[in-house]
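This is the structure I want to talk about, given as structure tokens.
Shown here: the complex without one of its protein chains, the others still in place.
As written, the chains take the letters A, B and C, and residue 1 is the first residue of each chain.
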Amino acid sequence: MSKLSALTEPFGTGGNSVQAFDVDKVRADFPILSREVYGKPLVFFDSGASAQKPRVVIDCIREAYESYYSNVHRGAHYLSQRATDAYEEARVIIAKFMNAPSDKNIVITSSVTESINLVAATWGRKFLKEGDEVIVSEMEHHANIVPWQMLREEKGIIIKVVPVRDDGSFHLQDFEACLSSRTKLVAITEVSNVLGTRVPIKELTRIAHERGAKVLVDGAQGIVHQGVDVQALDVDFYGWTGHKLYGPSGVGILYGKADVLESMPPFQGGGDMIVRVTFEKTTFQDPPHRFEAGTPPIVQAIGLGAAVKYVEELGMKSIAAQEHSTLAYAQQELADIEGYREVGTAPDKAAIISFLVDGLHPFDVAAVLDRQGVATRVGQHCAEPLMDRMGIEGTVRASFGLYNNRADVDALVAGIRKAKEMLS
Amino acid sequence: MSKLSALTEPFGTGGNSVQAFDVDKVRADFPILSREVYGKPLVFFDSGASAQKPRVVIDCIREAYESYYSNVHRGAHYLSQRATDAYEEARVIIAKFMNAPSDKNIVITSSVTESINLVAATWGRKFLKEGDEVIVSEMEHHANIVPWQMLREEKGIIIKVVPVRDDGSFHLQDFEACLSSRTKLVAITEVSNVLGTRVPIKELTRIAHERGAKVLVDGAQGIVHQGVDVQALDVDFYGWTGHKLYGPSGVGILYGKADVLESMPPFQGGGDMIVRVTFEKTTFQDPPHRFEAGTPPIVQAIGLGAAVKYVEELGMKSIAAQEHSTLAYAQQELADIEGYREVGTAPDKAAIISFLVDGLHPFDVAAVLDRQGVATRVGQHCAEPLMDRMGIEGTVRASFGLYNNRADVDALVAGIRKAKEMLS
Amino acid sequence: MSRLLDLEKYDEFVGNLELIDDEDMRFEYIIDVGKKAGDADFPEVMKVDANLMHGCMSKVWIIDRVDDGRHYFSGFSDAIIVKGLVTMMTESFSGLTGDELDALNEDHVRKLNLGALTTQRQVGMLAMLAHLQKLGRRVTTAAAD
Partner (left out) sequence: MSRLLDLEKYDEFVGNLELIDDEDMRFEYIIDVGKKAGDADFPEVMKVDANLMHGCMSKVWIIDRVDDGRHYFSGFSDAIIVKGLVTMMTESFSGLTGDELDALNEDHVRKLNLGALTTQRQVGMLAMLAHLQKLGRRVTTAAAD
């Protein structure tokens, strides 16, 4: 079972004192972190694209397939019941983790991309008319841009874009300037996957609700760094993706308020989401099952439940504190590199650093880093409009996970210095 | 790696002599088959709902997470490249398995349900107009009914239903009677998940094409029993689901002809499926990536590749021969039970048996079987219209996998006798 | 309402099931209850959709008769095992008021100790309990009109 490192000394962050953990013990939970790349120890700074998995998650997947695998919601036999229990138990774990009122608020999807597309295709198609406005921000991931563009194509809705400031910060007054009587939805990221900027979702939601607009949050980069309390935020939808929260690939989540989910037509048609089918007429299940057509990602959902339990045992506050401390150390060390420039310096950002080095192409920097065993991401990070706005072609991004330590940072810094040396 | 049982004596089936394999050696490849249920050995006859997984698949999943996991198509680093290679290699394996002209014909989805919904939402929305006809059969799974009903709701298309005969057989002349000048699509199952009836897809496709209609095959129950050669069948679309072919949950496949896929607009919007995004305009990738928005089911696709290699090593012909022989044995033994009735007795059916026992409710029979460790499925099998047509409320279904042996059949027969005894 | 309910029939079922320590025999006990349940108690004319309880693998009908504010249930299913389970539920919890029904909770179902039986969970005895409670409330509301 879960072999978590013991919590160590208390640790201050933003006023509240929380327990930090011993990162090196935690690292031992992740088998991949002990591997080498090109003969050098792996330094993984690409958790923002997808995080590595702790042993408890990998074991949970194996156990499911080896000892109780079956389809769910269908069989009258023992394994089917076991698998159904485990699958629905995962939904309960996830609901509690998000502080959702009930597991009925939790739709299991295949990714946050699907979660957002689901809302666009059901709620959006049903409730948005020509001329209605959807507000997004300039720092959205393509997953929170393209579905609304497709709906614009179909329905003639209008997409309004909240600008970000030069330092990558997001200001509520810029958001308020976009609101109008036609605003029906605010679809916004909680944390920028490029800049690390946090959006003040709670305040934003209060303002949007005052104007009668619904709020959908793309929590892909939010929940992994700070957890979420959907009732405190009061958002209507909150989507996220399992593989970035140390869970398996192939599973995502959509939280929706009960009345909103109930108002929505089904997304896809198939088994499991219906009550009765005749060729003349079909009646659909209640949420969340109405939105889960066909065999769901069974073992992936169960594995995500294990991942959630893992981060809960460490504590989301402790994870945030740990990441914050590593981020601060990194910012300090990186600042010493001549020609180094951080892109996105909003105050209180999440543990994501995008950067450039004067005179060097980001691709070259990332390639040299890679040869040193340091995995980063380079390019536009599925956020091309943000690149256009910042007037750059791309960045190197080091995104932190709960397992990154100061030695990782040192390797990153040394790698950048080496890149400067090799490339100049 | 794959520890396949040695092939044994040659074995005749339908004229062609193929190698059969030693089932008991193959059973050892599936960890779950050695478990007990209620203190009795597990006898698994629910592979039609979802098949169990061989060790090679489970190990492949573990290995991916432990040694080279990363997101795909994004990073410039080593792991990202390794994961992308493995993911795209799976696509190649799957393309070859289906004899698709190229891996570009293979769209990776989350299930066959999604595959069919994808076609309905893209090809269907673009090319079908009010009054256009879609032909399905009376024995479709809900996954191949509800998406067309949803499109009917939206577009006013007409759904025509090919009847099946009392014995569950499917006749081309019944199909031809449904064709008209307005037929645009035939969306049909290859093998009935309830009756085991095989549809003569190749002939049907020839006829449909002569009338200018496209053909979509729901191959969920077809490919697992007989493999597929999409070029020989000449179908336009062929969808299937990984978890029924001994692969992981959470992954499905849509094969499409190149020109047809190219003619289709995207399905969902997000990362990976775009070439360029601005808020004004977005350009999309070519197939198959156009249809794969967001992080795909990475490890699930890789695991499915391992499953395909596993069945290829055994040989689809050998699997068919083995299943056929077990089916014949079962039919003979079951026929001796007084009051036993097989529902669906079309000639040359696939290894699926639906049955009833006079005077007993199918639920009771399945429940007693379950207590004997025999897993079957009971109910309507997501095929309610077929139940209505057969004038029954449900059946008990024993669906065979490559690992079912005669001892399994004996346990099934003994279980039914016990049910009669306990329930009368 | 917080007084201890007197659930004579329920206690009898719990007692009987406690005496059986073999799961297979407990399973047979349910079948026996199902077989013994007099079908005559459930009139054919009542097997209509309005009395159907949704969400079961086999059809379950439940009706109630109200006498002096107390609910007397009978249930039926075509499947013997389900009939056994529904009979245990209706017999256990007949004679209670709507409020008393509402005071019942998951533990009452759990104490029947059928948890290990797949069938118990499939047909959802909890769903049956919720259904009885709903029937209890429905008539209470109607009476208040």
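Just so it is clear, a contact is a pair of C-beta atoms (placed from the backbone, for glycine too) under 8 Å apart; a residue touches a chain by one contact, two chains touch by 3 or more.
Every value quoted in this text rests on a predicted model; they were computed, and no experiment measured them.
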Given A:125, A:209, A:341 or A:371, the correct residue touching the omitted chain is A:371
Contact with the hidden chain, among B:62, B:77, B:244 or B:349, goes to B:77
Missing-chain contact among A:269, A:379, A:401 or A:415 belongs to A:379
Residues of subunit A touching the missing chain are 38, 361, 363-364, 367, 370-371, 378-379, 393, 422-423
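Rule of thumb we're sticking to: only the chains that are shown with their structure count from here on.
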Per the C-alpha centroid definition, the whole-Å distance linking subunit A and subunit B comes out as 32
Averaging C-alpha coordinates per chain, one finds the centres of subunit A and subunit C separated by a number of Å equal to 45
So, in whole Å, the Cα centroid of subunit B is separated from that of subunit C by 39
Where subunit C touches two or more other chains simultaneously, the residues are 57, 118-119
Where subunit B touches two or more other chains at once, the residues are 38, 363, 367, 370, 378-379
